[in-house]
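All protein chains of the complex are present and in place, except for one that has been dropped.
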Amino acid sequence: MSQVSMTVNGKSASGEIEGRTLLVEFLRENLGMTGTHVGCDTSQCGACVVHVDGKAVKACTMFAAEAEGANVTTIEGMANEDGSLGTIQQAFQDHHGLQCGFCTPGMVMSAAALLADNPNPSEVEIRDYLEGNICRCTGYHNIVKAIMAAAGHDVSKIAAE
Amino acid sequence: MYAFDIERPTRLTDAVKLLSDATDSQLIAGGQTLIPTLKQRLAMPERLVSLGAVDEIKGICTGDDGALCIGGGTTHADVAAGAGAYPALAGLAANIGDPAVRNRGTIGGSLANNDPSACYPSAVLASGATVVTNARQIAADDFFDGLFATNLEEGEIITEVRFPVPDAAAYMKFEQPASRFALVGVFVARFSGGVRIAVTGASEEGVFRWSEAEAALAGNFSAGALDGLSLSGDGMISDLHGSGDYRAHLISVMTRRAVAAA
């Protein structure tokens, strides 16, 4: 066992870990932050996406030890300070971009990373960026629409509402 | 995963030292392939030596000879963003895996793993790049050694890859529908001295050069020059995503498209 320290959602966090402890395990088990989910074991589904030093990573494919000293942001850190939903979160609710909610944390974190890099993505760019985030409920329609809306697009003309 | 320790040296020499001591150690770069492998308990190292904190092998620069030099620890995302001098290479990096994978996976890790469906080996081989390690320089034509095998010695670390920048180049990837790895990927590079074409994803022997097509394109760099050229499906990977014949056919299609796009 060894000690690891990092900043999670602006607060310092530390704990005892093994070499094999994944970042997602540290978040869920050491810190009790269960918003970050595990949906696969081959680094594909993206339910575990968090930001490490501002970059989207799969927390199931990174050791906690590798996040020593890093600045980590999870879904628990995405709301506004007053507790209201952040822009992307609110767009997901407004446009029904989630159903069972299991992939949602990863979707929101990926969407946030995309919009940080590219504040005005096209539909094609959004769909391409979500290659590593699998949703089984929504058929992606309302996820893509929500991200477009969060980016300020007029989504009223998108088919079906 | 089996239990192991993890070390995060900050200097290359320390990493080399750790790899050569008595503890059974395995190198980990971005871990995007290794960690899933460890989860399946298909590897049992006593210790992982991480290159994540070795900053000296990260980054992109231009060499005195004009080659684009990419540190072995540079992530795919950083190559995608920083290899503008070699757009085909930057484009290849921008389409490996997904954004989160690209933020962790590294060029050195990908090359050392030499997955037969990985993208980077085709770029290295088609570019005639040089793989630089802590110990030596290895020409691309000597580096790859079949499926998941390379010329690297135990404990040898890829510190840099030097890419001569071709006059024209393009990479065309046809994705396997599930993994999104290359079912077939073709990298075409035209230099003043000739054309190099490397194919990934298809062969049971791993990445390879399509020399007949290289010859055909040497005098006439156009898709039409490939008319009549084809590869046999024998020796190509055949699985539920496509037969050997299909892969052989795709190589022709993707090569034509790469030439047209270059």
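For this structure, a couple of remarks:
Think of it as A and B in the order they're written, each chain with its own count starting at 1.
Criterion: a residue touches a chain if its C-beta (ideal position, glycine included) is under 8 Å from a C-beta of that chain, and two chains touch if they have at least 3 such contacts.
To be clear about the criterion, contacts and distances are computed from a predicted model.
Per the UniProt record, the absent chain's protein name among "ABC transporter ATP-binding protein", "YdbS-like PH domain-containing protein", "Carbon monoxide dehydrogenase large chain" or "LuxR family transcriptional regulator" is "Carbon monoxide dehydrogenase large chain".
In the complete complex, the residue from A:M6, A:L23, A:V57 or A:M78 that touches the missing chain is A:M78. Of A:V72, A:V108 or A:A149, it is A:V108 that touches the chain left out of the display. By the touch definition given at the top, chain A reaches the unshown chain through residues 20, 28-29, 33-42, 44-45, 47, 74-76, 78-79, 85, 89, 92-94, 96, 98-105, 108, 123-124, 126-128, 130-131, 133-145, 158-161. Not every partner is drawn; the one left out touches chain B at residues 1-3, 39-41, 174, 177-179, 181, 183, 239-243, 246, 249-250, 253.
We adopt the following convention: only the chains that are shown with their structure count from here on.
Centroid to centroid, with C-alpha atoms defining each point, chain A and chain B lie 28 Å apart. Interface residues of chain B facing chain A in the complex, by the touch rule stated above, are 1-6, 8, 31-32, 35-36, 38-40, 47-48, 50, 52, 77, 97-101, 103-104, 179-180. By the touch rule above, chain A contacts chain B in their complex via residues 18-20, 22, 41-44, 46, 49, 52, 55-58, 60-63, 65-66, 68, 110, 113-114, 129, 131-133.
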